[in-house]
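First the structure, then my questions, so here it is.
The complex is shown incomplete by one protein chain, all other protein chains being positioned as in the whole.
In order of appearance the chains are A and B, and numbering begins at 1 in each one.
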Amino acid sequence: MVPNQRGVQRVVTAGLLLAITLLLTFTRIGMIPVPTPAGNATISHIPAIIGGILEGPLVGLIVGMGFGFASYATATTPMFKDPLVAVLPRLFIGVASYYMIALLYKANRKTLQTLAGVLWALLLVFSWQIGGQTLWLGILVALVSTAAAIAAFIWLQKEDTRIVALAIASVVGSFTNTVLVLGMAVFRAYLTAEVALAVGLVHGVPEAIISAIITVAVVATLRQINRKKAGSKLVRENSSTNQ
Amino acid sequence: MSQSAIQVSNLQHIYMPGTPEAFQALYDASLTVAQGSITALAGESGAGKSTLALYLCGLLRPTKVGQVRIFDRDMAQSSPGRDVGLVFQYPQQQLFERYVGDDIAYGPRKMGLADTTLTERVGWAMEMVGLDFEAFVDRETFSLSGGEMRRAALAGVLAMQPHILVLDEATTGLDPAGQSLIHRVMRELRDNLGTTVLLISNDMDEIAELADAVVLLHQGRTIAEGAPREVLAEETRLNACSLVRPTPMRILAEAGRAGFTVSQSALSLDEAEEELWQALHR
Partner (left out) sequence: MASFASLRNISIGQYHPGDTVFHLLDARVKLSAFILALVVIVIASSYSANILLLVLFLAAMYAARLSPRETLASLGPALPLIAMFALLQLLFYGQGPAESRIVLDWGPVIISTAGIQLVVVSVMRLFSLLFATALLTNTTTVSALTQGMEQLLSPLSRIGLPGHELAMVGAIALRFLPILGEQMAVISQAQMLRGVDEESGGRWRIVQNARRLATLIVPLFVDAYRRSGEMTEAMLTRCYRGGRGRTHLYEPKLSSRDLTSSLVCLAFSGIVIWIAYSPLP
């Protein structure tokens, strides 16, 4: 074996993931229409997440940087023509995903359930704080996070823990993007904190869900992890009568 | 075989018009494909065969110059129809669902089939291409081997039971067993369902064996159209397209050069053998 093989593989993979990032950004395929005033959610950050998860923090960082430059180059709003908003926060997407997966990939069901519980508690505290300012928004956040917590618990009972870990890592990577970009936008005075919060909820949640779906599908295929629901959705007479 | 299924006349196509990378793929392409026939489309790489295929299935629409008619329907006004099924050269680019069964069911499902009718259709398509239903229906598409992928991609198109099937170099790079399987599928479709098949290929032996008619495309222009026995015998014209005559014809040509008086129009090895046998006993 050539000692350098892993390194070469990393360089090549980073290049290909970067190519996908550029493709998604420059053709605007990575922009999904979602119901917000801003109009689009991005999925161009997914290669950075996958790079971080499969190839480590450095690849995640490089692909994220490429996404930042591409989003800077294609931006049509002043907010994303600022490198501090468009480029800097993107460096951390893949890095955050890498550390989450490093932490959770070998974790057992109990740990994951505890973690989900802690997250839920934190979200409730957060919604209490928002509720102090805007009551309906606080209640909405509390309801949504409780529903998500229940769904997560049911899911955790059945799914392979590695799949759950992958989903969490990609959600964390996606929210790293949302929070850091909007935080920087507020810091640089492009948005007010309230607007950023609203955009963050309406954009960030679908982005996180979509990136979890795609990341899990890609990594599970590449790593040959068997999913819970195996098999096509075709209706078969004998199988439905037997069960 | 009276009515024509495909009629293309004087078609032109330019990729990326108005940019520095503008490239004209088709200059003057014409062809007629009789209903219920297997027609071969041959020509050097870059002759415009694949571009022509995109027009036939409605992914490209004729604009200014030229006309494409499918069953007497003008394709300038129609959207991609379900009349024409296209199988690309690289099957891994055609499979996109997670499970083989779902991928094959994709088209028919969009056509409105459901439940057991849908399952039967998928089963039929898989049987046609020789994939065992129980063994493959729940396999993940990305775990298939190259040959299996190609068969699954073909099944996905067959499941929609198109009236016209376009195979874009669908047998290139397959092992002989895989090739003869696809040949058998083509014949069965033509003979049992009356499907019209357009076979895009540069394998002259394959064309000689299967095709009812041949069209030669050279640098975006149709340069010959007719029965295989005539078109495939024109050596200089074939050479201009970087093609050669089918093996049986070349064997007879060698025999002719060696001093035998033989006709050089054989399309199969059997015919060539017969011809040589007679020459030897003349």
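Rule of thumb we're sticking to: contacts are C-beta pairs under 8 Å (C-beta built on N, C-alpha and C of every residue); 3 or more make two chains touch, one makes a residue touch a chain.
This one's a predicted model, so the numbers in the text were calculated from it and none came from an experiment.
Student: Which of these, A:Gln113, A:Thr161 or A:Thr221, touches the one chain of the complex that we don't see?
Tutor: The missing chain is touched by A:Thr221.
Student: One chain isn't shown here. Among A:Ala152, A:Ile210 or A:Leu234, which residue touches it?
Tutor: A:Ile210
Student: Applying the definition given at the start, please give the residues of chain A touching the unseen chain.
Tutor: Listed in rising order, the touching residues are 2, 4-5, 7-9, 11-20, 22-24, 26-27, 29, 32-35, 43, 46-47, 50, 62, 66, 73, 76-78, 81, 206, 209-210, 213-214, 217-218, 221-222.
Student: If the hidden chain were put back, which residues of chain B would touch it?
Tutor: Residues of chain B in touch with the missing chain: 15-16, 18-21, 54, 57, 59-61, 80, 82, 85-86, 88, 90, 92-97, 106-107, 109-111, 142, 156-157, 160.
Here is the rule we go by: only the chains that are shown with their structure count from here on.
Student: Mind listing the chain A positions that touch chain B in their complex?
Tutor: Checking each residue of chain A against chain B gives 217, 221, 224, 230-237.
Student: Which stretch or stretches of chain B touch chain A in the complex?
Tutor: So the residues of chain B in touch with chain A come to 98-102, 105, 114-116, 118-119, 122, 137-138, 140, 142-143.
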